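Take a look at this one; I'll ask things after.
Shown here: the complex without one of its protein chains, the others still in place.
Residue numbering begins at 1 within each chain, and the chains themselves are lettered A, B and C in the order written.
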Amino acid sequence: MTVSRTTSYAGIAVVVAVLPLLLDPYWTDVFVSIGLYSVLALSLNIILGQAGLFHMGHAAFYAVGAYVTAIANTMWGVPVLWAMPFAGLAAALFAMVVARPIIHLRGDYLLIVTIGIVEIVRIALINNVFGLTGGANGIFGISRPMLFGFKIAKPVHFYYLVWAYVACSILLFRRLENSRFGRALNYIKEDDTAAEGSGVNTASYKLWAFVLGAFWAGMTGTIYAAKMTIISPESFSFWESVVLFAIVILGGGSNRGVLLGAFLLIGLPEFFREFASARMLAFGLAMVVMMIFRPQGMLPPMPRFYKLPERIRCITGKGGDAAAQAGGGA
Amino acid sequence: MEEFFQQLTNGLAVGGIYALIALGYTMVYGVLKLINFAHGDLFTIGAYLGFTLFTAFGLAGWVSGPGGVLLVLVMVMGLVALIGFLLERVAYRPLRSSSRLSAVVSALGASIFFQNAVMLIYGAKFQVYPNDIRPSYVLSIMGIDVPLVRIMMIAASLGLMLALYWFTQRTRIGAAIRATAIDQGAAKLMGIDVNRVISLVFMIGPALGGVAGVMVGLYYGQVDFTMGWVYGLKAFTAAILGGIGNIPGAMVGGLLLGVIEALGAAYISIAWKDAIAFLVLILILIIRPTGLLGERVADKI
Amino acid sequence: MSLLALRNLTKTFGGLVAVNNVTFDVAEGAIVGLIGPNGAGKTTVFNLITGNYKPDSGDIFFDGRTIKGLPTHRIVQQGIARTFQTIRLFQNMSVIENALAGCHCRMQSGMLSAMLRTPAQRAEEQRALLRATRELEFVGLADEHANLAKNLSYGNQRLLEIARALATDPRFIILDEPAGGMNDQETAALIDTIRAIRDRGITVLLIEHDMSLVMKVCEKLVVLEYGALLAEGVPAAIKDDPRVIEAYLGADTDD
């Protein structure tokens, strides 16, 4: 199982590395978008896929990161990539504040509230809150990022920046999944009450899922702002959230599923540009059909693999020994 | 005082629309425990069907005056009810025993499908309702001028709500709907065909939503393909406000939200008008998730 | 000395008194059975102890300290583990992951150490895995470790719930109808398991309808009826108590 997972990642890595050699700038740009949506969907996947929390307001976190970057860069001259951790922190902080009171809400209620949050954020941005966000026109003139004295400006530069970021994210998220934290989120998704009854602080883990997802989305907002050099409230509409939601659900919740979902939802429509107006129609239909025939998504996560420690026979009835030995695990 | 009265009547008119749409959400939620995300788009479809009937076939000119409007309303009700019926059959019934998330995603997909279907058919530009079909009289009530169309809107939505209330409270089928919402299994034991009840609910709700769509066209004079989302979300807020699943609650919640929004826009800030509804939604869910008329029930473990 | 003490516990649900002024003690190292007809409020008592419900009045003491009002995961941390009447496993996760859920509250590593794969985090994972494996061996499910929980037989699902509860390293375990849906052989094996749990020094409180199991394994019985305490004592005394017989077999309608 692990072999096939590793080889498939290696395959993806090789394809991703050589792809720009074959593509013109336009298509390179398309793949930059696919990469950005992949990271955003990966960060949403922690909340929606791993913890099973119906969150449809991810664009709000992404927006906070992008605006923090834009403001820091255009007003205070902070280099774009330096703003990245602050963008992440700002989004994480925002998530902590807004998610805490709503975290206990039942599935579909949470969904509606997160939609409400993303709408409020968009309206706030249009209304030029604190006089910083530039109203409906947004902020423009964000400078190009510099990395080790190298200016990142061409699509191919962004391509490698974004996909390196995707690779890092997948590596870290995979580790996270295969840990106490990742398991706890899955327990919550499977059965909230049983998780709490097994000693998992469900409220806290749900909040941390939100905070981590928001942190990553905020950092991704930095790269988005750098690539676009201009951002406006309409880039963070509710529909962005819907697209991200669909990438995770249709992909199936595994990291590879997210990559596939991002490719299909962001990349594929580019192949059918003449039917561009009908693509959302097909997209909506695909969601319905998918739920009827394959509700688990295209690539659902595979069960984790554990290498069990060497067996020691334990005879029921001589439990005293078992307790003594088992006590070491506490 | 005049300003207040204007905003109040305006709020009631808009609130009536919210209430009519909210009834669809709350009835579907009642029987299926599902948020029908596509409901807002059924409202849009109603508005556009009304537009088509008024313009393309010129029904308003053919049958003069209020009769034509009434005819269009009835036709829209029937057509949208049919779409609602098909929606449930295609997108929801196969998922009856699936997880909640599957049904929610399917509902979202249906919503995206409807919205884009409307856009492909009618174009992305807004459409203008013919001007001559809506009454332009202005009534003077205690020295304050109120457009007749506003009064008619309030009357129409109240009339429809009362009719629905009577239907659910006083008829055999209405009792079957309420019973199905409380306990589907027990309803089956009464010999109620639960599938038919669900189909019926998916016709009544959309029919009311469709009427609301035409009313918006008549009130504001124009309709656009994205309006279903904003109205849908607000109507859903109204349903939650009144306690989801609760029919009188949806009525009260809708009117209340309309008035809150109108007064908020007038006295606080018009720029934040759309945010008010969402803020109300979030606050009500945090403070009293069961809504104003809902009951608190302990979760069974 | 009593490990768990319930004092005048009352819980109502919208007018219906589910638990009415219940007081009893569970001594450390004992196996106590909580019995009574359906709807007598037994599971509600369990849910009050584990913090799933908040009592309207009364108090719950564990090892001398009140645990009333604590969130469930804190109560688990204090050493009270439970199983559920209607099986609540993580159905789409493997057997070993279900057992690992119990280890969670005895682990420390968080998000960052997982991303960095620190040596401490890896060592802790190994320890948890060992513990979880031991508990699966204890209930006899080690060979099923890679199976999904939903693919286990009914009886084995019940055992897995027990393993998960034991992995929390409890001092006190609450079993809600552990023999429900088990056949005779499985029930016989369960009796051994329950005794083995007690022999590990863990106090056991259980709800069970299978009276032969209750009579064999419990040292003390607490009988509830209509949410109130009906009787309390050793099994031999309880089974001859006319009030209990009446509650179970039903009153002689001809009387």
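The rule we apply is simple: contacts are C-beta pairs under 8 Å (C-beta built on N, C-alpha and C of every residue); 3 or more make two chains touch, one makes a residue touch a chain.
Assume contacts and distances are computed from a predicted model.
Look at the chain that isn't drawn here: its UniProt entry, checked against "ABC transporter ATP-binding protein", "Simple sugar transport system permease protein", "Cytochrome c oxidase subunit 2" or "Multisubunit sodium/proton antiporter, MrpD subunit", names it "ABC transporter ATP-binding protein". When the full complex is examined, the chain removed from view is found to touch B, C.
Looking at C:R7, C:R74, C:R117 or C:H209, the residue that reaches the missing chain in the full complex is C:H209. Considering C:P71, C:G180, C:G201 or C:G233, the position touching the chain not shown turns out to be C:G180 (whole complex). Listed for chain C, the residues touching the missing chain in the whole complex are 14-16, 37-40, 150-151, 153-154, 177, 180-183, 209-212, 214-215, 226, 235, 239-240, 244-246, 248-254. For chain B, the list of residues touching the undisplayed chain reads 172, 175-176, 178-179, 182-183, 185-195.
The criterion applied here is as follows: only the chains that are shown with their structure count from here on.
With centres computed from Cα atoms alone, the innermost chain of the structure is A.
Per-pair counts of C-beta contacts peak for the chains A-C. Rounded to whole angstrom units, the spacing between the C-alpha centres of chain A and chain C is 39. Put simply, the C-alpha centre of chain B and that of chain C have 48 angstrom between them.
Distance from the chain A centre to the chain B centre is 34 Å, each centre being the mean of its Cα atoms.
Shown for chain C are the residues in touch with two or more other chains, namely 52, 84.
Chain contacts: chain B has residues 301 touching two or more partner chains. Those residues of chain A whose C-beta lies close enough to touch chain C in the complex are 172, 175-176, 178-184, 186-187, 190-191, 193-203, 208, 212, 303-304, 306, 308-309, 311-314, 316-320, 322-323, 325-330.
On the side of chain A, the complex with chain B involves touching residues 52, 54, 101-102, 105-109, 111-113, 115-117, 119-120, 123-124, 126-127, 193, 238, 242, 245-246, 249, 277-278, 280-281, 283-288, 290-292, 295. Taken together, the chain C residues at the contact with chain A in this complex read 50, 52, 71-73, 76-77, 81-82, 84, 88-94, 96-97, 100-107, 109-111, 114-117, 121, 124-135, 137-140, 142, 145-146, 148, 164-166, 168-169, 189, 192-193, 195-197, 199-202.
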